[in-house]
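For reference, the structure I am asking about is given below.
In this view, the complex is presented without one of its protein chains, the others remaining in place.
Should a chain be cited, it is by its letter among A and B, assigned in written order, with residues numbered from 1 in that chain.
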Amino acid sequence: MAELIIFSLLHGLVYGLLLFMLASGLTLIFSMMGVLNFAHASIYMLGAYVAYTISQYVGFWPGLIIAPVVVGLFGALVERYGLRHVHKYGHVAELIFTFGLAFLIEEFVQLIWGKQTVGYHEPAVLAVPLFEMYGQTFPAYKAFMLLVSVAIFIVLLVVLTRSRVGLIINAAITHPSMVSMLGHNVPMVFMGVFGVGSALAALAGVIAGPSLGTSPGMAVLLGPIVFVVIVVGGLGSLIGAFVASLLIGMMTTFAVAIDYSFGQFFMDVGLNMDPDGVLSDLYTVTIAQLGPIMPYMLLVLILIFRPTGLFGTREV
Amino acid sequence: MSAAIELRDVRKSFGATEIIRGVNLSIADGERHAVIGPNGAGKSTLYNLITGKYSLSGGDILLRDEVVSGLAPFQINRKGLSRSFQVTNIFPRMSVYENIRCGVLWSLGYKYSFWHNVDNLKDVNDRTVEILEEIGMQARAQIPAGVLTYAEQRALEIGITIAGGANVILLDEPTAGMSHSETDQAIALIRKVTEGRTLVMVEHDMGVVFGLADKISVLVYGEIIASGTPEEIKGNAAVKEAYLGEEVED
Partner (left out) sequence: MSNISNAMTAGASPSFLRRYGMWLIPAIVVVSLPWLLTSTVAVAVLNQMGIAVIFTVAYNMMLGQGGMLSFGHAVYFGLGGYFAIHGVNMISDGEWPIPLPFVPLFGAFAGLAFGALFGSFSTNRAGTVFAMISLGLGEMMASSSLIFTKFSGGEEGITADRTEALPFFGVEFTTEVQIYYLIAFWVFLAVFLMYRFSRTPIGRLANAVRDNPERAEFLGYSQKWVRFISFTISGGFAGIAGALFALNYEIVTEETVNALTSGVVLLQAYIGGVGFFAGPIVGAVIFTLLQTLMSNYTEIWALYVGLVFVGTVMYAPAGLTGLIMMHVPVAMAGRMGTLTQPYARIALPALICAIGAIGFLESWHHLSAAATGEFEMHIFWMTFDFTSPITWFVFSAMFLGGLWDARRVAPAVADTYGNALHYAFTGEDQ
C-alpha cells in the first residue's frame, strides 16, 4: 500500500507538473489575447520532434534549449502571419484557425517524421533507475522531468510576481481591456506572448518526448486534458491551472493503480450483480479503466456545481 | 395612481466603491421622465440595475407594485419593461425586418415555438410592418442592420425597444452622437412612439431633455438631489450649483 501511494504520488506529480507547463502557456495566451489556442498541444508535440531531430546531430542537451527557442519563434510567426489576420473575425474564428493549425501540424509532422514513434531517447546518464523501493524502481529521467518543471514553475512565479513584465501581464489578465491603454505596442506584446507560450509548450514536449513516446498521436493524447485543466482551474487563473494540473495528474495516476469496481463494492456489501446484464458495463468497469475519463467527469461536475472553476472569477 | 416604476433606497457597490447611494424615485404611469446628471454620476449603472443587468446591493425596484429586483433581464422584459442601449445594440447580421420581428415575437405569445413558420404569422408580420412604418424604415426593411447609417441604427434600436409593446420604455442616450437635424427627427420619433407609455430616459442633450420630459430627476454622485418639472429644475439652486452651474456640455 505504501509503495502504491509513494509511486503514484511521484508519477502523479510528474504528470501534473507536465500538464501545468502546458496549461500555464495556454492560460497566459488565453488571458491576454482572448485566444483559446487549440494547437497548443500540437506545438508541444512539435517541440518533441524538433528536439529529436536536433538530438540526432548534437545530442540531447542542446536540444533542450534550442528546440523551445525554434518552436517559440515558429509560434511568433504563426501569430504574426496567421492569427493576426483572422483577429478581425473574432475569437471564435481565431479558435477555428488554431483548430486548423493543429490539424496541419499533425499532418506535417507525419509528412516529415513519418507515422511511427521516433526513437527519441533520454541521455544515457539519465537512463538509469534513481532509486528502488519495495522492488519498484523510479527512473532518474522522471526525476529530471520533475526538476525541470519545478524550475519552470519557480521562474514563472518569480517573473509574474517580481518583474515589470509580470506586473503588466497581471494587469492585462485582470483587466483585459486595459492592455492597450498601458501604452505598449499591443501587436508586439501579442506576438511575444504567443511565442513564449509556444516555447513553454515546446519545452514540455522536449522533456516529455523520451518518456511518453514521440509519435504523431502525442498531441491528441494530452491536448483535451489541458483544456479540461484550465476550465476546472478557472479560466484565466494561473493558480487554478496549477492546482487543477496537480489534481488531475494525481487523480489519473492513482486511478490506474486501483483495480476495484462497483460490482466488487456491491459484492462486498452483499449484493450480487449479474455480470452479463444489459447494464453490466456500469458495474464491471474498474476504477483503473475509468482513469482516462476521470478528468472529463471532473469537468462535468465542476460545470454543474461551480461554473467559475476552482479559482476563476469569470462564469463559464 | 400607481407608479409605473418605483425605486426604494436602491444601492449598488462595485467592490468598496458605492456608485448608487440610496436612490428613491417614483415615476407615474404615462410620464416622460428624464434622468440627467454629470458624467460618472451613475446614470448608466442605475439603468442597468432597473433592467436587471446588474444585481442590487441594497433596496428594491418595483414595476407596477411588483418587486422585480433580482430577476434576469428577460424576466423583467416579460413584465413589460423594455430598454435601448447607449452603444447601439442591434443584430447586425440580420435584416432590419428581422430585427424588429425578433422584438415582436415574444409579446405575441410565440415564445420558444419551433412549430410556427414565422413567415405565415400574420399578426407578427403586420405588427412588424406597423413598427417599421412608425420608425419610418419600411424602405430599408431588407437591408442588413449592420450596414445602416448611425442615425438609422439608433432609430432601429428604438424600434426594437418598442416592438414588444412594453408599457415602460427606458432609453439610454437616444440622441448621443447625432447631428442637430438628426436629433430633431429623433425627438419627434420618440414623442410619437412613446405616446401613451411611460418613458424613462438618460440624456445629456438639454434641448432633448427640456423638449421631451414632463419630469426631470438630477443624479449626482449616486444620489438624486432634485426631482420635479422642467421649470422647477431650472430654478433649483442645488441643481444649478452641482450641475447646471458648470457649463453644460456632454
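The rule is short, and it goes like this: contacts are C-beta pairs under 8 Å (C-beta built on N, C-alpha and C of every residue); 3 or more make two chains touch, one makes a residue touch a chain.
Note that the structure is predicted; figures quoted are calculated from it, not measured.
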Touching residue (missing chain; options B:12, B:32 or B:83): B:83
Sole residue of B:101, B:154, B:197 or B:215 that reaches the chain not shown, by the stated touch rule: B:101
Residues in subunit A touching the chain absent from view: 30, 34, 36, 38, 82, 85-86, 89, 91-93, 95-97, 99-101, 103-104, 107-108, 111-114, 220, 224-225, 227-228, 230-231, 235, 278, 280-282, 284-285, 289-290, 292-293, 295-297, 299-300, 303-304, 307, 315-316
Absent chain, residues of subunit B that touch it: 51, 53, 72-74, 77-78, 82-83, 85, 89-95, 97-98, 101-103, 105-107, 110-120, 125, 128-129, 141-142, 144, 160, 163-164
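Rule of thumb we're sticking to: only the chains that are shown with their structure count from here on.
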Chain centre separation in whole Å, for subunit B relative to subunit A (CA means): 48
